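Yeah, one chain of the complex is gone here, protein chain that is, but the others are all in their spots.
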Amino acid sequence: MRLELRGITKRFPGVIANRDINITVEPGEIHALLGENGAGKTTLMNVLFGLYQPDEGEILIDGEPVTFHDPGDAIAAGIGMVHQHFMLVPVFTVTENVMLGVESVRGPLGQQLDRPAARKRIVEISDAHNLHVDPDALVEDLPVGVRQRVEIIKTLYRHSNLLVLDEPTAVLTPQEDEELFEIMRSLQASGTAIVFITHKLNEAMEIADRITVLRAGQVVGTTTPTEATLESLAEMMVGRHVALVVDKEPATAGEVVLDIEDLVVQDDRGHVTVDGLDLQVRAGEIVAIAGVQGNGQTELVEAVTGMRRPAAGRVRIGGQLVKLEPRAILEAGVAHVPEDRLEEGCVPAFSIAENLVLNTYYREPFSNGLQLDREAIQQAATGLVRDFDVRTPSVFNPVANLSGGNQQKVIVAREFSRPISLLIAAQPTRGLDVGSIEYIHRRIVAKRDEGAAVLIVSTELDEVFALADRIAVMYQGKIVDILDPEVATPQQLGLLMGGSRPVGIVEAEAAGERTHVVTSGG
Amino acid sequence: MPVLAIFSALVIGAVVIVLSDLTFFERLRADPALALGSALDEVFRAYGALFTGALGSPSTYVDAFTSGDTARMTQAFVPLSETMLSATPLIFTGLAVALGFQCGLFNIGAEGQLYVGAMFGTFAGFFFAGLPWFIHLPLAIGFGFLGGALWGFIPGLLKARTGAHEVIVTIMLNYTAYNLISWILKVPGYQREGRSDPISKVTLDTSWYPVLIDGLRANWGFILGLAAAVLVSWFLFRSTRGFEFRAVGFNPTAARYAGMSIASTTIMAMTLSGGLAGLAGTSVVLGVTHSLTFGVSGGFGFDGIAIALMAGSKPRGIILASLLFGALRAGATPMQSITGVPIDLVVVIQALVIMFVAAPALVREIYRIRVPETTGLETFSQGWRA
Partner (left out) sequence: MTAAVKAAPAVIVDRKAIRRQRFLGVAYLLMAAVVAYFLTGDLQGSQTSTFLLKPAGNQGGLDVPSIVVPSLIVVYLAAAICAALGAIQLVRGFGARWAIVLGVVVVAFVFAFLTWAAAGKSMSLIGILQLTVQKSLPITFGALSGVLCERAGVVNIAIEGMLLSGAFTGAVVGSATGSNLIGLVAAALVGAALAGVLAVLAIRYRMNQIVAGTVINIFASGLTSFVASRVLQSHRELNEPTKFSSIPIPVLSDIPILGPMFFSGNLFYYLLFALIGLIHYGLFYTRWGLRVRAVGEHPRAADTVGINVIFTRYRNVILGGVVAGIGGAYFTLGSTGSFVHDMTGGRGFIGLAAMIFGGWTPIGGFLASLIFGFADSLQARLSILNVSVPSEFLLMVPYLVTIIVVAGLVGRVRMPAADGTPYDKG
């Protein structure tokens, strides 16, 4: 199937997400769509998949113009999509998820589900491409990598000959990436065209036949891995040379501030996701936890900040055992930049001023214990908005109306503005523009230099390498190793994140002996 | 916007009046024009009676003032006084529901809390004899608050501790309260001596809300309602605890992150909400009926939901909305006695008002208005999640 997007423009209130986009995907081609977060890749694919209607332009399949009113039309035309957030019903089995919408039926009324027939085809597809999927498993029990393969089966089950993969590697380990690439090559061999959306340059270079780069909703150009270099792609993508390097002095680590001992935490469904973890963070150093999403990082941070009650273990802050409640931890001098800024970090309906005192509202000078001092709150807010460069007409505007970067700045302003001995930040720059990322990184390093202990959790390896004085690798609820960012390579890190101990790490360990303050049984 | 909502509700109410008159259809067959004319006439008569029943008629005011007779002047104000009287419990229940809304809780139990408050208030009203009014009245009011607070505390506690949804629990407690009342009204010592029907003893006049003007029934309960509105407004928007209430209401996760206790805030909100509904109970038994019967509420608690929705959970709006609903109630009785249109029409109109107020998009569509607006309802929980 040959797909052509011609002059696609999609507007949302206040933004043009896609502007005059022209892309052609040849049959059997792997076509990478490269761009930063917010460059308009996902919007474009949602247009292609019938989830959005384009404001201008047309879609052609094998030269014929088509209109997709809903995903059903796109599916019927042979387009399959693996969304970034999987579109699977957790309480359904693999078979049920795959057959949903194109159910095999039997019985006199043609209504009864024919699970065995569907199951048989799934097994066939799974075997043909080495997907190793159990058709009877409940999706909620499957690891992320397998869920992704279920999504791929879903599209093949519908006889797709064009497959769109939206940021498929974001949730995978480097080793799982390789497995995915194998699957993609196998599909390519059977004649399927693949659109591979990513913001990772090296992946595009490795797998794609052609690469189209998007920036700010527009096509910057189309190239091939042989013509392009990593540097040229990076420049096309970002528009200016950006090195994710933060200027910082070597750490001068002091006393242990955060001491986690044998911590066990369960997630909402009762699974143990942090499994006997030990970790120490010292004053004046940044420890970054690297790991593939879903290896217990979220629960670890929630437990240490009092948002989730651990099942076992001890947490000492500044040498004291603290009660693991948010306020007690805050009073112990801890700042917390949470992972989900709109869900946890602020009350979007509240004003900027109210959000800036969200966790200190009850103390002097903001409250006398009974009544809020609105004057004092407004004064403090005005100062912080200025100091932290929050772009807003007024401190009385609701935070919901700010951009993502400015929302994060409000949270950072609140957390960084009080004297702290420990900073815990989870995914502090997720989804932000480059300028905001640089700004927040500088602020974090500044806090370190003031003598605070800093614990960062990030799934972005670039960020981990840029910020960390020590890298703690987390895998299946444990810290499997602690690396020195000066010595470690992304490859070593990748292997550790995937649960295997790379050959050659032994030498690195020997060389980086001093970095091994704590290693836990992994 | 609220004006359009009320207007739409009145129009549909008119349709209901016409269609529920069975003779209308016969007349329609005989002479359509005449039938429609007389139907319109009936609607205007009904709404006219409703209006003058609620606010008084202009001619009566003019006559009374030109006559210069104090008694007649007072008499002219009776409808207004009745409106204030009906509005009083509504202010309290409206505040009760609004306080819950602001904290993300849907208190459908104001009705039951009102009854239990009335039960406690009545008890204090007849039991403590020989006290001067300035001690007895506050004591009885306090008892009423306590009763309602107790009835609100239960769902709050269950929600905080077990995750039981307050909507179901408060509805069940409403029915429980009805049965509790019907039981206690037969208990010797609470039931009035020499009566076999369910009615309590008469409360002592030292526990009554004093009237504002001799000859009218409007009393200081109304003033207490206004004071409560001011206090609730201060609490929600100025006090430290109120900040917690609103934070929990808008985003419980962030509230927890900020160190607030969702459990204690939930319990406190339901308790205070119940207490306010209990005060609504006292405003009836200590202000109007002076004894407890099965019919002291007649839906004040449910009207509170409508009022809180209409007012966007803002205390100032609640006073206005309560006066409106109070007027509907005050006018309904004369409407029924003059035109034979049953009082229940008011309930229909109120349901429609809530519907139009809670779905602004609907009103916008009907009247082709293009203004984005929020309902103030975005806060509270959906589904049965804890």
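Going in written order, the chains are labelled A and B, and every chain counts its residues from 1.
Basically, contacts are C-beta pairs under 8 Å (C-beta built on N, C-alpha and C of every residue); 3 or more make two chains touch, one makes a residue touch a chain.
Remember, it's a predicted structure, so these values are computed and weren't measured experimentally.
Between the chain not shown and the residues A:Arg185, A:Arg309, A:Arg363 or A:Arg391, the one that touches is A:Arg309.
Contact with the chain that does not appear here is found for just one residue of A:Asn18, A:Thr93, A:Thr305 or A:Ser421, A:Thr93.
The hidden chain makes contact, of the residues B:Ser59, B:Ser182 or B:Ser264, with B:Ser182. The chain not shown here is touched by just one of B:Val116, B:Ala228 or B:Val347, and that residue is B:Val347. Contact with the omitted chain, checked across B:Pro32, B:Gly163, B:Gly189 or B:Pro210, is made by B:Gly163. On the side of chain A, the interface with the absent chain consists of residues 49, 51-52, 70-73, 75-76, 81, 83, 86-93, 96-97, 99-103, 105, 111-113, 138, 140-141, 154, 264, 266, 269-272, 309, 311-312, using the contact rule stated above.
Summarising the interface, chain B meets the missing chain with residues 16, 20-22, 106, 108, 158, 161-165, 167-169, 171-173, 175-176, 179-180, 182-183, 186, 302, 305-306, 309, 340-342, 344-348, 350-352, 354-355, 358-359, 361-362, 375, 377, 380, 382-386.
Just so we're on the same page, only the chains that are shown with their structure count from here on.
Note on chain placement: the centre of chain A and the centre of chain B lie 50 Å apart, centres being C-alpha means. Those residues of chain B whose C-beta lies close enough to touch chain A in the complex are 238-240, 243, 246-247, 250-251, 253-260, 378-379. Interface residues of chain A facing chain B in the complex, by the touch rule stated above, are 305, 307, 325-327, 330, 336, 338, 343-350, 354, 358-359, 361-362, 367, 369-372, 374.
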